[in-house]
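Before I ask anything, let me first share the structure, which is written out below as structure tokens.
Just one protein chain is left out here, and the rest sit where they should.
Moving on to chain A:
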Amino acid sequence: MSSALVKCFNLAKAVKTVAFRSFLGTSTSTIQSWSPAATVGALSTKCGLHTSYPMRQEKLLMEFFDDPKHWSENEVKVGRAWKTDELRIKSNKELHQLWYILLKERNMLLTMEHECNEKMEMFPNPERIDKVKISMENLETVVRERNKAFHLLETGETGERPQRQVKNAFGLPMVYRSCEHALPPFMNTKWIKSRHVSCGGRAVQKFLLKYREKLYNAKRKAKNRSRNEVMMILRRNPNFDLNLLRNRFPDVDIDKLRQTDKTRGHYVPKVDV
């Protein structure tokens, strides 16, 4: 009974602190109050990125290792990854800081994993690495969104890397992502040669002919298959809902199919009075 009381008390305390934290709207406390527990430890201990450090550097190298109290643990409890919605309400500066925190966290986890593998030990909670990876991906998505919006406002372009469709050596369409060159295209003979690799020769034409035939056959067979399916449905169920069929098989001409003999079953057709 006493333990239950203590639990209740702790809960009340926790609720109080949460309420208190949520009322704090200052920029310094936002990261800490919003941080999911995946990075809570990292944030609270390693937030002082740009502060002064003691002269002895051994401590700095220990940033590559987990907290010594986790070294011999079988389980390290962490929270979830950062979500995009949480990251969207952060300022650019905070995102930048968080990126480096995540980077350090990832390096730490990779170091620990490597050492555990070396020593034939179990690496506790390997999903931590995935969580950091997801967080980093989400953060990059958010930065990309902002970048795009900024570029669209300022220049009318997305600011993404320009890309266009070109044909590759097999004559098949491919997305070419352009990059900057020191020389203009007409002077850059090396680049021109690298772009036009034996495309349009006789072998390529032959290949393309057969490739297109293959694609055409696949399309034709799919069409025939759906037509036959409709036919069988109509033969077995003479009163089937035609609108449903039209929605399901939009490329089959159902009214025309109704006229054919194959859609009629082996029975005497009912004549409406």
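The criterion applied here is as follows: contacts are C-beta pairs under 8 Å (C-beta built on N, C-alpha and C of every residue); 3 or more make two chains touch, one makes a residue touch a chain; residues count from 1.
What we mean here is this: contacts and distances are computed from a predicted model.
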{"item": "Which of \"Ubiquitin-related modifier 1 homolog\", \"GPI-anchor transamidase\", \"Large ribosomal subunit protein uL23m\" or \"Phosphatidylinositol-glycan biosynthesis class S protein\" matches, in UniProt, the chain that is not displayed", "value": "\"Large ribosomal subunit protein uL23m\""}
{"item": "Sole contact to the chain not displayed, among A:D85, A:E118 or A:D272", "value": "A:E118"}
{"item": "Residue ranges of chain A at the interface with the undisplayed chain", "value": "53, 56-58, 60-65, 68, 71-72, 96, 99-100, 103-104, 106-107, 110-112, 114-115, 118-119, 121, 136, 139-140, 143-144, 147, 151, 159-161, 179-182"}
